[in-house]
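Here the complex is missing a single protein chain, while all its other protein chains stay put.
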Amino acid sequence: MTTPTDEKTTSFSGHQLEETTRRPRRIWGRPGLVTAYAQDMAFFDTRAKLVAVCALVAIAALMPLQLEDDILKLLATGFVLAIGAIGLNLVTGYAGQVSLGHAFFVGVGAVTAAVLNGDPDGRRLGYGITFLPAWMLGAGLVAAVCGAIVAPLATRLRGLYLAIVTLGLVFIGQYIFAEWREGTGGRGVGRDAAVPTLGDVDLTVNGAYTEEQKLYWLMLVILVIFAVLARNLVRSKVGRAFAAVRDRDIAAGVMGVQLGRYKLLAFTISSFYAGVCGSLLYAADGHFSPDEFNLGMSVLFIAMILIGGAGTISGSIMGAMLLALLPRIASELPGFFPFISDRSTEHPNIFEVETALYGVLIIAFLLFEPRGLYGIWHRIRTYWKSFPFSY
Amino acid sequence: MTTLTTTATTTLVTRVRDRATATPNAVAMRHKRLGVWQEITWATYWDRIQTVGHALLALGIEPGDRVGVQSENRPEWLILDLATVAARGVTVGLYPTNPEAEVRYLLTHSGARIHLAEDQEQLDKALAAADDCPELERIVYLESRGIKGRYDDPRLLFWEDLVRIGAEHRAAHPDLLDTRVAAAEPDDIVTLVYTSGTTGPPKGAMLSVGNVEFAAETLMSGEGAVSPPASESDLVLSYLPLCHVAERFFTTWFSAFGGVQVNFAESIDTVPQNLHEVQPTLFFAVPRIWEKLLAAVRIKADSASWLKRRWARFWLARADRLGATLVATGGRHTASSRLVYAVGWLLFYRALKDRLGLREVRHATCGAAPIAPEVLTFFMGIGVPMHELYGMTENTAIATRNVDGRIKVGTVGEPYDGIELRIDEESGEILTRHGAVFAGYWRDPEATARTVDPDGWLHTGDVGEWVDGTHVRITDRLKDIIITAGGKNVAPSEIENALKASPYIKEAVVVGDGRKYLTGLIGIELDTVGEWAQQRHISYTTYRDLSERPEVLELVDGIVREVNERFSSVEQLKQFRMLPKELDHEDGELTATQKVKRSAISKTFGDLISSMYGGAA
Amino acid sequence: MKRTATRLGVALAVASLLMTGCGRDDDNGSGAAPGVTDEPCPEAVDKEKGCIYLGVLSDFTGVFKGVGVPFSEGQKAFWKKVNEDGGIGDYEVDVTKYAKDSAYDPDKHAQLFGEIQDDILAVAQSLGTAHTNAILGDAEKEDIVIAPASLASSWQLVDNVLEVGSNYCGDAMNSVDYAVDELGAKGVAVAHFPGDYGDDAAVGAKVAAEARGIDFTDVPSEPGAADKQASVVAGILKADPDVVLVATGPIEMASIVGGLAQKGFTGKIIGSIPTWNIALLGEKKLVPALQALYLQATSFQTWEADTPGYEAMRAAAGETPPSDWYALGYGSGYVMQAVIEKAIEDDDLTREGMLNAAKSLDGVESEGMLPEGAANYAGDPNDAVIRETAFNAVDPTTASGVKQEVAPFVGPTAKDHDFSESACYEQY
Partner (left out) sequence: MTAFLEAVGEGLGTGSVYALLALGFVIIYKAMQVISFAQPAFMLAGIVLVSYLAESVNFWAAVPIAVAAVALLALAVERVAIRPMVGKAVFVIAIITLGVDVVVRVVAGAFIGVDPRSVGDPWGQEVVNVAGIDMAQRNVAALIAMVVVGGLLFAFFRFTPIGLAMRASALDQEAAMAQGVNVGTVFATSWALAGGLAAVAGVFAATGGPIDQNIWIVALAALPVIILGGLDSLGGAVLAGLLIGVVQAVVATYQRDWVPSLETNAGPIVPYLVMMLVLLVRPYGLFGTKEVERV
């Protein structure tokens, strides 16, 4: 164990040989010639990434002009799920704290948003706040507070113990949701979700653009914002502390990373993302019920980050998109496999196949591509990066 | 050549100073620390030179005093070097690989008063030798790890402390160094470059301010060594030992004279990685490096996935043809070859060169030892403009070089403009005479007299011949020429280089002086042969084990046969043996520049050699 | 790197060209109303006719799959018969293509409705009360008429919901009145699912209990077998009522009956219509208890009913296992058929036309499939509500496992209750 100060004296970094005031310059055509730490940790460390991401976002923004509404809706749902998946990835993929309680925080977000946004004269509790950012962030904040309350218990536990305790959170949360009919509408009934409106425009009403198009754009914008925030977080000191805690928490503690503080932070931020995800998740359907926030949803989020790629923001998004599109993919299967029925009275039918496919996906990814979709992408990228060789 | 006056001599130092004034914020050098290439501007560079220069003054360095440096390439090397020149001292470079005995010899012989040892490893060597060096007063170290608090030798001085002394001195006597700089004269010795004698102890060649100035002017003007001349927009990677004259040229002097941005490799092991990152525009390498690069391409292409392998083979085959065309035209593309190359560049060569770190290279140079023509051809084929040049420490590396468009592979090119070069009719030895011929060997007038004749001709010791009346071809070192029992003169290096062109062969030593026929000692390249063996599921433990595998013997036998076919029967190897170990500087088998010491080899492996001539193994 | 950038640039250009060059297909087919096409149905009898698509949002895999599956089969049989008899006007009707499984999950229900809403003329089946409420807002916006597979007391308040039969609330009132009048009950307990369905029955029972001045105990239940019902049983026993109303699924009902029987309960247990499933007869140990204690409150007849409609249905069913849910699904078709016919008559086969047709409907000839006075949406909602309830008892000898025990009657509470103000469940 070396002390960090020892390192400093080994060369002349103490003196003015390196200037820190000057902006690091990029040397054309030499992406490897990193002349500043900031450059190495930059959001887009290569030009290609910048171009690719911009192109991808541009294409995504143009999609509603081309795709049918039903697909747009799935994609929009995927975007929202991706926000939640990013949140879970922050605490589980980056900080290594396995949480099976994500559904609870998503639920807190959904309920909070619905309560804030709800009609004050309606059947359920509502405060009539229509300003979208207000109820969205409000939902995130309340979820974050819940996360912060839970964190101290979580920081005492590790691994599978933590997983089961967070699972307990889901059950307790469901109980509370079911009890609080005023806010949630109660089990098996639910209530109307927060309605996304911008100014006077209700995004759920067809106008010059359809509901699906408008929601798609809304969710895309919000996802981009939250993905950028998360990416910035993980390339900061906090992100490195998370990784240290994940890789070996005791070692991280010895090195001066305050374990409790960073675990708390991880849970809080993760819960915030979950809350935001929850506030938007039911915008398209306009309705949710507390039964939603169950173990299955937690597993769904875990599956997203594992299938997408643990410890990557882009993986979270890929995983969320895949799982959002899975029902649609499954519904196309009977066309290819005639033995799969689309009638629920026959077996095997697409409903069963869809669920089973989801399980099979989880197993297959973990068995064959433990790094998930991101791993596949990484391999493709490496293939070209290592061109004309293989390594 | 600019005017040289005694009142205001331009030296390396004044050139750095002028550049720091003109473009203070331009990048002078980069070194990689904690994964980031830290940049040092000309202003900082010059500032540090002044501070360290003041420190040298404070420590009492007088004109002509020697300052030793034993360190990997890094900014401090250059700073100390130029600070020494500023103080009118003499820099003595040591190879980081120099073992303790050689360090003792060099420090004693040069009489260095101050010595810079990079880290604990170098410091241990210096300290062990220090007591035998009465003139050695101070040992400065750069890396304090393992030293601070453990060593209490009063002569030790941490670099930071040296800088502090300098800063204090500078504050107290701001003009002292400038005065010293202004007093510089063309005859001032700038550096002692110890030639890595393949025979006998190293000799310290004295290079003067005038030598360096002349050499730099020659390189930088007209067709020079690189055309257009090296400039601020050029990048070089500094990775060969700085105490060698070639690297000193490409790093320190190119930087001072041309403003080239110097990038220091982290270590010799990371050169491929650093090369990839830096993508230098000018690249100098010794044949050994080029051979290694070639071997890496071959091996990696062969072990790539199926599609990539096919693709690489196809384009490498095209590259062979392109190379042949370029060799025939002297380095100029024909219309059809240009077209093929353009397509190939798009689909393969650009990526290949990028991986090698040679994508931006506009001028690649090979020197310091003979190289096999096929290596040059290969690199020309993939679009790396290769130029072989020739020079030596004693003429400050100024002799001949190939010029774009008039490249002749197999020759070292044409003499520079404005120098004299002739080949002795009788011995075939190459002689040069110009302003950069050195001032003599340090404390060895006898050897100086042997090398420079009264007319000023430098006897290079290399045997050469004219090709087409314009280009020079080096046959071999004069003293390496083998005269067989049959009385035939054979130049072993050509055979050796032909063998070493194979990616599997690292060392080849041809033996046969006074014998009936030629034989060879061959050392394999552990990386490539190891890979080769792995692919064939041949298990092995050590280098020696691998060398002695029958499959490997067969492989080498094949290469030897192939090479033999290219030579007349007297020049063919009749027998060969595998070297049982990797040759090593520390064991005295190689010089610091990785050249084989034939005498040491014939002594160490005498048994092996005699076994090839019917003796007992 | 430059190459990557170039490649992406090209890809982007191509993509944007594709997207702007050929816009998406914004209109829905041939210009007719959504869900109405000139193309024949996928399983058309007469390929010359167009097709009307009706959506089905049912439970095929959830708690009420025992209801949803036979209900849907009954519907299919009904429309098959209609199509074979020449369809409606120039159209045949399809209830298969847009049949979705909500698994008795209101959110999935809403989501599936969003998926099919652009492709259907009306919803032929929306199973569940909370579930139908979850899509009501969107359906009203689009004038989509819904036939619910739910008997909540709120439907008569909504124009675009085509309710049939008595509601849970009224059934519960009648049950309490029956218990008081015929069984002399002094106390009633209600075990019910949380949510609109269970609450509707609970409120009905509560209103009646208050009106009749007997003890009332509310015992919430939740989906799940014996382990989940243990506390329900404990709660009921503690209240010690003479009659227990149950508004759950069949499994829960069976567990409650079993649990109460085990503890020696001797009163009556009256379940809402969805509490019965013929599979409970397979529970041999339980059948005696069910026979002794259980009654099913309903306004519909059972499988063996002697009406022309039931006769036709039994013929259409063929080998299909008998189920009263099948009959209900079959019978509900009459209402939708009447609305479509009227819309065609008005020459307005659109969603608006359907809604107008529905609003003006004042009854339907169901050949004895539906209760008297069903499908009256024209008049005052309170008058149109069906208030009569019959009780079925378990009878393993019958096809659907139950047989009418008490003929339809209207109790005093239900008779006087004003159903036009708000739904019962909202008063929970």
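General observations
Just so it is clear, A, B and C label the chains in written order, and each chain counts residues from 1 on its own.
The definition used in the following text is that contacts are C-beta pairs under 8 Å (C-beta built on N, C-alpha and C of every residue); 3 or more make two chains touch, one makes a residue touch a chain.
Just so it is clear, the model here is predicted, and its values are computed rather than measured.
Put simply, the missing chain touches A, C once the whole complex is considered. Touching the chain that is not shown, out of C:Val246, C:Ile270, C:Ala289 or C:Val394: C:Ala289 (per the contact rule at the top).
Interface note for the absent chain: among C:Ser255, C:Ser332 or C:Asn356, the touching residue is C:Ser255.
For the chain left out of this panel, the touching residue among A:Leu167, A:Met297 or A:Leu373 is A:Leu167. Only one residue in the set A:Leu280, A:Val299 or A:Ile317 touches the chain that does not appear here, and it is A:Val299.
Shown as candidates are C:Gly137, C:Gly224, C:Gly368 or C:Pro412; the residue that touches the absent chain is C:Gly224. Residues of chain A in touch with the missing chain: 98, 153, 156-161, 163-165, 167-169, 171-172, 174-175, 178-179, 187, 248, 250-251, 254, 295, 299, 302-303, 306, 345, 347-348, 352, 355-356, 358-363, 366-367, 370.
Residues of chain C that touch the chain left out of the display are 60-61, 63, 65-66, 69-70, 194, 220, 222-228, 230-232, 234-235, 238, 250-251, 254-255, 258-259, 261-263, 277-280, 282-286, 289.
Heads up, the rule we're going with is that only the chains that are shown with their structure count from here on.
Viewed as a network of touching protein chains, the structure reduces to a simple linear path. A straight line joining the Cα centres of chain A and chain C is 38 Å long. Averaging Cα coordinates per chain places chain A and chain B 54 Å apart. Of all residues in chain A, those that touch two or more other chains are 29. Residue ranges of chain A in contact with chain C, taken from their complex: 29, 31, 46-48, 51-52, 55, 58-59, 62-63, 65-70, 73, 123, 178, 185-190, 192, 205, 282, 284-289, 291-292, 343-345, 351.
By the touch rule above, chain B contacts chain A in their complex via residues 25, 27, 30, 33-41, 44, 47-48, 75-76, 142-145, 148, 159-160, 163, 235, 263, 276-279, 300-301, 303-305, 308, 311-312, 315, 348, 351-352, 355, 359-360.
The part of chain C that touches chain A in the complex is made up of residues 1-2, 4-5, 8-9, 11-12, 15-16, 18-20, 22-25, 60-61, 65, 69, 73, 96, 99, 101, 105-107, 110-111, 114-115, 118, 130, 133-135, 137-138, 141, 193-198, 222-223, 426.
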